[in-house]
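Here's a structure for you.
All protein chains but one are shown at their positions in the complex.
This part shows subunit A:
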Amino acid sequence: MGLADILIKFGLILIIFVISLVMAMYSTYAERKVAAFFQDRIGPNRAGPWGILQPLADGGKMFLKEEIIPTNATPFLFIVGPSLAILTACIGSAVIPWGQTMLIGGYPVDLQVTDINVGVLYIFGVVSLGVYGVMIGGWASNNKYSLLGAIRAASQNISYEISMGLSIIALLMLTGTLSLREIAEQQHSWHWNVLRQPIGFILFIVCAFAETNRTPFDLPECETELVGGYHTEYSSMKLGFYLFAEYINMFISSAVMATLYWGGYNYPGMDWVAAHTGPALGPLIGVGIFFIKIILFIFFFMWVRWTIPRFRYDQLMDLGWKILIPLAIANIVLTGVGSTLLTHFGY
C-alpha cells in the first residue's frame, strides 16, 4: 500500500467521520421539524433562516452548561459511559461500502474504509458493544432511575440482538457471503435483497429500532417512569454525547439497512448512467442515491417516533421473545426450503 493509498484512506475516514457528525447534528434539527410537522406546529425557526443554525446553537449551549459529576458517582466510569457510547457509534461506519470504486484520473479510489470478510458480524459486534456505554453510565451515576434504565437497556439489547442475528442468517443464506461489499455488488441495478427477504427486512428494522433505543422501544430513557433513564444524572456535553450517539446510531443503522436490503448504492438504470457520466461521476451519483435511501430511513425512524406510543416493558419482552424470534426461525426455514426448491427446479 503506497503513500497515496494511505492518504486516500485517511481522507475517507475523515470525510465519513465529518458526515456522520453533520448527519447527526441535522437529524436533531430534522427530528424537531418532523415532530412539528406531525403535530401541526412550526418548530425551531429562530436561529438563522428556517432555524437551520439551531443544531449549532444547541451544541454551543451543551458546551457552556455546567458540568456536574454527582458526589456519590464513580467519577472515572461516569466519564467512560458517554465516551464509550459515542465511540461505538462512530466505529460502525468502517465496513459500510459507500459507493463503487471511483477512477479519478485513472487512479482507483475505493469508497469503503475496509472490506473485511466478516463485515456483517463486525457490525453486530459494534452493536453489542454499544450497550456498555449505557450500562456503565447508568451504573456509575449511583441513581436508582439510572440503574433501572441501564438494566432495561441491557436486557432489551440482548433480546433483540438474537432476532436481529436470526433475521440476518436468512439473508446470508441467499448471499453466501459476510462481506458488505459483496452483498452490495450482488444487488446490482434492481436486484435488491428486500424483494427476496421481505420478512427478514421487517424483522431487521424492528430490531434496529430496539437496538438504537428509539421509540417505541425507548424504555431505557422512558421519562414518564424513570425521570431521564440512564442519563438522568448527566449534564453538559456528556449528556450531549449520549443524545448524539443515538442519532449517529440511527444514521449507521439506516446505512446498514440500505446496504443489506435496499441495494446500497445500486439503482435501476445505473449501467446506463455510468456509461454516460464516466468512471468518476457515475459512482458519485450512486453515493448520492445511497444517501437519499439513508435519509428516507432516518425520516422513517422519526415518522414512527411521532406516531406510535411507547411499549410497556412486558409487551416489549413478549414481542421480542414470543413473536420476533419464532418468526425469524420460520423465515430461516422458509428461505432454506425455498432456495433449495428453486435450485432443484433449475432457477
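In this text, a contact is a pair of C-beta atoms (placed from the backbone, for glycine too) under 8 Å apart; a residue touches a chain by one contact, two chains touch by 3 or more; residues count from 1.
Here is the rule we use: contacts and distances are computed from a predicted model.
Choosing from "NADH-quinone oxidoreductase subunit J", "Cobalt ECF transporter T component CbiQ", "3-phenylpropionate/cinnamic acid dioxygenase subunit beta" or "Potassium-transporting ATPase KdpC subunit", the protein name stored in UniProt for the chain missing from the display reads "NADH-quinone oxidoreductase subunit J".
Considering A:4, A:104, A:158 or A:292, the position touching the chain not shown turns out to be A:158 (whole complex). Looking at A:24, A:73, A:150 or A:319, the residue that reaches the missing chain in the full complex is A:150.
Contact with the omitted chain, checked across A:35, A:52, A:68 or A:121, is made by A:121.
Of the options A:23, A:79 or A:136, the residue whose C-beta touches the omitted chain is A:136. For subunit A, the residues touching the chain absent from view are 77, 116-118, 121-122, 124-125, 127-129, 131-132, 135-136, 139, 147, 150-151, 154-155, 157-158, 161, 178.
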